[in-house]
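With one protein chain withheld, the remaining protein chains of the complex are depicted in position.
We just call them A and B in the order they show up, numbering each chain from 1.
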Amino acid sequence: MAGASVARAAQGATRAQRAGERWAPWILLAPTLVIMNVVGVYPLLHSLWVSFTGYKPSDPNAHQGWVGLKNYAEAMTDGQFWHAVLLTGAFTFASVALSLVLAVLMAILFNRPLPGFVLMRSVILIPMLITPIAVGLIWRIMMMPELGVLNYLLGFVGLGPFQWGSSRTTALVSVILVDVWQWTPFMFIIIFAGLKSLPRSPFESAQIDGASAWQTFWQVTVPMLRPVIIIAVLLRMIDALRTYDTIYIITRGGPDFATDVISIYLQRVNFRFFDLGYGSALSWITMILILIVVLIFVNLTGFLRTVNEKEAR
Amino acid sequence: MVVRTASPVSRRLFMKQTAALSAAFAAWKASPAFAEGVVLNILNSNTVWAGALTDGIAKEYTAAQITGEANPYESHYEKMLIELSQGSATFDLITTDNLWIVQPMANGWAASTDDIRAANPDLPEFQLANLAPASLTYQQYNGKRYGLPTAMTTPILIYRKDLLEAAGLSVPKTWDEYREAAAKLHTPEVAGNVLLMGGQDAHMSGDWGSRLMGMTRIEPHNDGVLDENRNVVFNSEGQGARAIERLREVLPYCPAGVEGFDYPEGSSIMQQGGAAMLITWSDVLVGVEDGPHKGKFGYTVAPTEKYEQQMVGGWSILINNASAQKEDAYRFLAWLTEGRGYEIMREAGESSLVLQRDIDNPEVVAVSPTLQAFADFKTRGTSPISIPPYREVNAVEVQRVIYEEVLAGVNGRKEPAQAMADAEARVKEVLAG
Partner (left out) sequence: MAATLAEHRARQRRAAALYWALALLATAFFFFPVFWMFASAFKSDAVSSTYPPVFLFAPSLENFAHLFTEAGAGRALWNSFFIVTLSTLLAMIAGTMAAYALARFDLRGKNTLALEILSIRMLPPIVSVIPLFMIARWLGVFDTPWLLIAVYTLTGLPFVVWIMRVFIQDIPQSVEEAAMIDGCGRIEAFWRVTLPLLLPGLAATMVIVFMFAWNEFLLASLLTSSEAKTLPVIAANAIKPKAIAFGLACAAGVVMSVPVIVLVLMMQKYLVQGLTLGAVKG
């Protein structure tokens, strides 16, 4: 009782204090805003400008000046681009979903004081630390159908030789596998940190109430982990939509367009064909698509609403 | 409520870290100053001859300091485009794959060595007679010379001598013989031949190109894909579709996973004995003898349909038009033509040689067996042609478009005639700008 009134008085005092700190948040935000606007804005505006031109510095025959919306119109009917968009969507969905399930399960599994778990946890984090180029190369050698170690080892357990990245039918699955391998640790580290930050008491109450492990998981752990899970999914999704190095090194976008994701196509248009006007238009369309996906995701999960509610507390 | 008050990041630790950072920064700043005198910076590749340029050659060339940065293939092209198109003078000399060479020349990014010498007649002349004639065509544009070759390559048929002998076959000289040999040699353990369907350059220039080049008469300066007036000619007599059919007929005799094979996979599988024959560029085969089948390989020119014509590709070095040291760059190139520079490349282990006296030297050929193909040029009466479609500014784009259509034809997604019709239409679009 007395504590409650003290708390209320305290709240009153801090709110008054907070009213006087009107500039404080902007001072805190200043460095971020400065960096964003100084380093980030120019490339953005430049590329927007270029997307309305026919800039193709390598081709003396091309019209380099203003072309208005021609690039965007061309992009709408570009079969290869939309094929890439579809592929990227499938790739991202599969990779992020699998990573999420694995990461959550592993976070809970490793949240025990069993011997050797600390070491194993550190080892599990290693894949995401390795540079994507090396990841691509090592998986490319391992996945060679006749000379690679993967088929060699699988042969021992009687699993037939797979074509992995060398066949149109299995290439996408192979690069998804590599992506899951590389980035599950990323989601794991975030979710694990979130798990470690959870207060003990709800779990203790659940135990006292006699809840089973399954019930505790779905009704206590997951709801409390929601914001962290959503953040992990959001960040991973944005990066998965832009995957390039690993896929390029393993399949170069092939065989026959099977793994020709957006970033590989963009790289081709921008830096193989050096068609920068068209390439910039494609990049902007990509960015808008990613933004739409993010907005849908954020609204669907009610993420910002939850976050805002928590912050009003 | 009890609150822990210990701060995890003590002030002392923070101070120490700041001091360490400042010391680190000072050390970074204290990096060795540039040497005095002329420094020629090369935008370089990461091959053996490229390494020799900044290593052995830099040590022997005293008139200027030679530096350079190695770049992987695609980054090399990107960097070349970005640096040159923005008029940057970071690099004085640019090395380039001959497929890309018309870009800098046509756009005025490379300086003509003829012009440099015309402006200053005291400069030494290039001793071009020392170099293989087939390698010299690429650096010529609009009647002027723009640089020198650094490496010369050609498609090679590499085959397992022991397997051919055991099957009683002679080395194939026509595509029919090649197909029969592939069929006869094909077993579950060792494939008859390999196609490199997974690589743009490997499949379009290597596989399809080497079949195309023997089908119609091509003038030495032509390339079989585009003529001098930028007309599309690769299917003028149906030869493009015919080349696709030639690829399809040996597809059943390929190892598993061939759809995704690029140069490294092709080379590895030959080296490990997984296939009996492969047709690819000579610089791909560099490590092939370092495996369990050393000494069992034979090298010769690719089979042909009608005409003895063979592509000759490679790399070149050009002078950046934005460089402030064009005369010094010219002097360096002139020194190279004397021959010692190219010898240093050979000594470093390069086998795609350009110096004519090296190519003619049987001792050198014994060490670099791929040079035998050039010897075969003489015995078979082969005339060299240029890599298609190098004479187009957007060569990479044209190559990509043709690759996509050829692949569709080879893996059955389209009929060969349809694939070629689509390729022609798309290439015309690209050429229109």
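Note that contacts are C-beta pairs under 8 Å (C-beta built on N, C-alpha and C of every residue); 3 or more make two chains touch, one makes a residue touch a chain.
Note that the coordinates shown come from a computational prediction; the quantities given were computed from them, not determined experimentally.
Chemist: Which displayed chains does the hidden chain touch?
Modeler: Spelled out, the missing chain touches these shown chains: A, B.
Chemist: Among B:A64, B:V284 or B:V354, which one is in touch with the chain left out?
Modeler: Touches the omitted chain: B:V284.
Chemist: Check each of B:T47, B:T304 or B:Q399 against the chain that is not shown and name the one that touches it.
Modeler: Of the candidates B:T47, B:T304 or B:Q399, B:T47 is in touch with the missing chain.
Chemist: Mind listing the chain B residues that contact the chain we can't see here?
Modeler: With respect to the unshown chain, the touching residues of chain B are 1-9, 21, 24-25, 28, 31, 41, 45-47, 51, 55, 67, 69-73, 75, 78-79, 82, 86, 88, 90, 97, 263-264, 267-268, 271-272, 281, 283-284, 286-287, 290-292.
Chemist: Identify the residues of chain A touching the omitted chain, counting contacts across the whole complex.
Modeler: Contacting residues on chain A, toward the hidden partner: 7, 10-11, 13-14, 17-18, 21, 24-26, 28-29, 31-33, 35-36, 38-40, 42-44, 46-47, 102, 106, 109-110, 112, 114, 116-118, 120-135, 137-142, 146-149, 152, 181, 184-186, 189-190, 192-194, 196-201, 227-228, 231, 234-235, 238-239, 242, 245, 249, 262-263, 266-267, 270-271, 276, 279-280, 283-284, 286-287, 290-291, 294-295, 298, 304, 307-308, 310-313.
The criterion applied here is as follows: only the chains that are shown with their structure count from here on.
Chemist: At what distance in angstrom does the C-alpha mean of chain B lie from that of chain A?
Modeler: That gives a centre separation of 37 Å.
Chemist: Looking at the complex, which residues from chain A come into contact with chain B?
Modeler: Going by the criterion above, the answer is residues 56-63, 144-147, 161, 163-168, 171, 251-252, 254-257, 268, 271-275.
Chemist: Under the stated contact criterion, what part of chain B meets chain A in this complex?
Modeler: Residue positions touching the partner: 74, 77-78, 81, 85, 103, 106-107, 197-200, 255-262, 265, 268-269, 272, 274, 393-394, 396-397, 400, 404, 407-408, 411, 413, 431-433.
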